[in-house]
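Only one protein chain is missing from this complex, and each of the others stays in its spot.
Every chain is named by a letter (A and B) in the order it is written, and numbering of its residues begins at 1.
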Amino acid sequence: MSNQIRVEWFKLQRNRTFWILLLTSTCISALLHYLVIIDWWQMGNTAFDSVDLSEMNALSTFTVPLFFNLIVGTLAAFFISNEFSQSSVIKNQIISGSKRSHIFLAKYLIFSLASIVVTILIPLIVGIIEVILLGYGEIFTPLNLLFLGRALGLFSLQFLGYTAILVLLAVITEDSGKTIIFSIVFTIIMFAVEKLMRLPIINMLYENSIFYQFSEVFKCSMTYSELIESILIAFVTIIILIWCGIYMFNKKEIK
Amino acid sequence: MEVDEKMIFLYLFIVVSLIGVYFFTRILSFKKEVKRIGKQLQDYNNHKTNKKIDMALIEKNIEYIGVEINNLIDLHVKEKREKIRLENELKQTIANMSHDLRTPLTSIIGYIQMAEANEVSIDERIEFISIAKERAKRLEILLNDFFELSVIESSEYQLQPERLDMKTLTIDVLMSFYDRFNDKNMEPSFAMPESDVFILADRSAVTRVIENLISNAIKHSSGIVVVGLEEKESTVKLIVQNEAHHLTEKDVALLFDRFYVADQSRTSKSTGLGLSIVNSFMSKMNGTANGSLKEGKLTIMCEWKSMEKYRK
Partner (left out) sequence: MSNYILRTKQLSKQYRNNLALDEVNISIKKGEIYGFIGQNGAGKSTMLRMVTGLSLPSEGSVELFGNDNPRELTIAQKRIGAIIESPAFFPNMTALENLEVHRLQKGVPGKDCITKSLELVGLNDTGKKKIKNFSLGMQQRLGLAIALLSDPEFLILDEPTNGLDPMGIVELRELLKKLNREKGLTILISSHILSELHQLATCYGIIHKGRLLEELSAIELDEKCKQHLRIKVDQPTKGATILESALGTTDFEVMPDGTLKLYSYLDDVRKVSKTLTDHQLVIEHLSQAGDSLENYFSKLVGGERA
């Protein structure tokens, strides 16, 4: 399995899409953070306001599925789907005699890592640097940092569930275009469910999904039961999706 | 801020335990890897597999062991293949020999059977028997050649190198073929150098090489035979050229093969071993023998190192 992870890592380092996304993410977050800090763009009512971190408000943009999916979906399309359709290098991987489940897991892990770097770490680090450079460094109190650590840690956990959905999608569609389109459609549906759905059953399901948790984890204080619930939801989602993914991948006819 | 201190400790604890888990799994994976290599070697030694070692490429030094084990496997495979090659060669030799012997033997028996029949006249009987005798003699030559080849190729066969005057030797051998050239109305042409040419080699071996080359040329050619000798860049080359319109490139490539007779029907009187003997002698003398075909002319070239080279 470690070999499979090294292979994916090697490929990621030479993946052009990854570097372009990394650059884009850096630029966008630098711009957004700047606009927020100079108060040109005033966002109210964010989770960061409530803990006196309004200078970090721009981060909340990156926590919206509709937005971060654009980045992660593209990466999934060009890092995973492409191997099935365009270059069909997935053949070589299967022929090499590695277990399919290992190949799948390695792809999932490296893809998730790359996604977390691009959509969470980069905006966070760029934000912190800008805040300090522009002279607002004093807003980071231990309490604030603990909040950031907890919120983003839990968010990353939910995020891992989301990347699992994308890997599954990429493996099923085998096509970069389809992966992007389906992932966008999917986030729009989830957005619609959040805003419009009034059916109690669906509401109940939604409230126990990672999508609900994406905003829940930024609450300024969480009880231990909420914390455990959040962790549980993330883990259950990840495990189910990975199990589905491996099952699908094992049954797959590689072209 | 008591609560926060607790929280900080909690975070610290998580970080430290993560680092601990990392090193622990790393050590475990080393252990597992070494065990896996051992298992693979065991399978290899028990002939369950011929696969080279593969491994999780996690640590340079473990990888290094793998590289060296694979080199060892390479050596092992090479030796095994060499053994198989020798065995096959032997098998092939025996198969070829029996094939070479069967057809003439069948024909000899056939002639004898015909001679035995009652209705044949005395004259016919004598003719049949003489044909059978001639075939039998050819078989004898073939067997002698086989024997000679096996003697030359055995490791006990020692050559006695001496200083040889190639020019004189070549002309001497050519003279001894005078009658045979005459019989076929052929006139050999010479291309000898002005100066004397010396090599360090076994006299009888070199004589045999020249004899075989010339007799081969006479047998297979009706036209011109050219015998040449030249010294160039510390090598001495003996060149025998004759017309050979019926040969193809493929024939030439196989010319020195032990059982190759370009004329597959084996009608000619040659046994096909003359050139093999040349080849064996040449390699015994650290020389080379090559054949090439150009415009219907077969050129066989034997190369020795000249005496000059030895003097230096």
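Going forward, a contact is a pair of C-beta atoms (placed from the backbone, for glycine too) under 8 Å apart; a residue touches a chain by one contact, two chains touch by 3 or more.
On a predicted model such as this, the values are computed, not experimentally measured, just so you know.
Q: Pick out which of A:30, A:43, A:70 or A:94 touches the chain that's been left out of the picture.
A: For the chain that is not drawn, the touching residue is A:94.
Q: Against the chain that's been left off, what residues of subunit A make contact? List them.
A: Considering the whole complex, subunit A reaches the absent chain at 3-4, 6-7, 10-11, 14, 16, 87-99, 251, 253-254.
Q: For subunit B, which residues reach the chain that was dropped from this view?
A: Here the touching residues of subunit B are 47-57, 63-67, 70, 74, 77-78, 80-81, 84-85, 102-103, 106-107, 109-111, 113-114, 264-267.
The rule we apply is simple: only the chains that are shown with their structure count from here on.
Q: Take the average of all CA coordinates in subunit A, do the same for subunit B, and state the distance between these two points in whole angstrom.
A: Roughly 66 Å separates the two chain centres.
Q: Would you pull the subunit A residues touching subunit B in the complex into a rising list?
A: Result: residues 1-3, 6, 142-143, 146, 149 of subunit A touch subunit B.
Q: In the complex of these two chains, what residues of subunit B are touching subunit A?
A: Touching subunit A: residues 1, 4, 7-8, 11, 29, 56-58 of subunit B.
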